[in-house]
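I'd like to ask some things about the structure below.
A single protein chain has been omitted from the complex, and every remaining protein chain is retained in its original position.
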């Protein structure tokens, strides 16, 4: 079957089909094994991919820019601070400037595609980053790629499962433990959501572990449960870290995220609360209880808090491979949605 | 006739010939109709175009960088803040650093061309931005392109008339209404000057409308009048917005600009004064009195102040097409002055 994603946006993997997910994964693997080959290196020739960073980033910026370069194109790095956008608060203009409509319609003429990154710190309420990204999409004909917003991070989710498959083969029926960890970064949900959504989509059992009170948004958990049901897989929740690491577990994703009251209590209070729960950490001892479990994480890792150095730098860690996969996944996405490359699956 | 602009600078369209203007417009149209074709995509191959932004920009940065990419080259985005330049005040050094001479002579060796943007907010007095740009030019052999200074904006003027011609054909003998508008951005003269200079150059009647006291610099108005005289066209000034919109008008350019005392009274006072004159706005009702008039503007548009949303987003608005044309115009300029492409007109 030939999968065609030409012209589509990619905002969350839940919004594309499993076939499309598999096509992207297949193409990314081919691109990885022939990184600088001639087969794909002119797909974006002479074309401009626009990258809007409302929030700074290391991996995302470098990997997207490298992806465009490796496809023969050029990615422009843009920060809205330099853009004189109109700012509103509660619907009232607080700073004169350009509307999203005007910005989007013009960019649509210059670029072949656009990526936007906007996390929780750039907006006031949960979901506003994702909404802004969709507002851009409304005015643009060129494909839009979510480079991480306050809800989703599709490129990370795809890189996660690509790396997991490289190390353990078919994921269908295997179990991932997604566990909260303490830390001082008060982290966003986007990578966690995306991982839960895509692993459940691909037939994995999902085990979630977190201290009481640290529930993830209901709306997303409902989707993950539904994905598990469709595939007849288990969805479990644990509130004790020691119990969560068992022989069923083949992958451990240990990551801090902020509580549901984050937008009211603020970053400092969240960090203080989270920092106390030092028992929520991924250790070698816990990993040993799993089924030769592999450690996965979207990075940057908060070492000594989310995970011990022993695990993060040890042989069970596949985080660097996953980080590398961001590049290949993004090349594959660009090739399919911008250059219109079709993939046989 | 073959037009050759190899090695020339482009600081203001008034300083190049009408033939050169027409050659750039012709080439830009050809480039637009064959955007990624092989005819032009190696003109800057492996070469570096330098972009100096004393002031931030959206359209200018993206369109210049994309232009270089589409010609096979690469544009570097540079901000003088990172450059450790010598700063003087009244001729006295207030910060040790590098002289324009030294910077310019070195850049001359690295790049194939340079663009500089320096608006009124980066200098102390009217004209100092333009003067600094010319100081760079003095020390450099490579072509220099004005990416907007405090007096001129040649790429915008060329994009304006390219868009106007696309929608209404030959501009010769047609009338443009350039009208001041209220707003809270205290805007520079550069786009307005350039539009008046180039439309009068190409044989249009120029109608200027603004509240008493908002005269544009005499020096530039004298040039516009002279251009109109050469072509035997009308140059008119109105001080009532309602009277200015008539059946003769085929294009309306509604834009805020600051008063002649801006450099003394400062931005805040200017904005307060301008914000009160809410009758100075381009509306659908006024547009209806024109000869199927089209709305033009260099963007960013200050919606609700310079123009209503109804006009700006309506069928009479050609602003997005003009914004797109920035790209094609800049490709054509680079091709002619940097790569030495000759154009038959």
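Going in written order, the chains are labelled A and B, and every chain counts its residues from 1.
Following the convention adopted for this analysis, contacts are C-beta pairs under 8 Å (C-beta built on N, C-alpha and C of every residue); 3 or more make two chains touch, one makes a residue touch a chain.
Everything numeric here is computed off the predicted structure, so don't read it as measured data.
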(message) If I consider the whole complex, including the chain that's not displayed, which of B:76, B:246, B:275 or B:291 touches that chain?
(response) B:76
(request) Identify the residue among A:185, A:221, A:265 or A:345 that touches the chain left out of the display. (result) A:185
(message) On chain A, where is the contact patch with the chain that was removed from view?
(response) 36, 41, 56-59, 61-63, 65-66, 69-70, 72, 74, 77, 183-185, 299-303, 305, 312-313, 319-320, 323-324, 327
(request) State which residues belonging to chain B touch the missing partner chain. (result) 45-48, 50, 73-74, 76-78, 81-84, 96-99, 101-103, 105-107, 109-111
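Following the convention adopted for this analysis, only the chains that are shown with their structure count from here on.
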(request) Give, as an integer number of Å, the spacing between the C-alpha centres of chain B and chain A. (result) 41
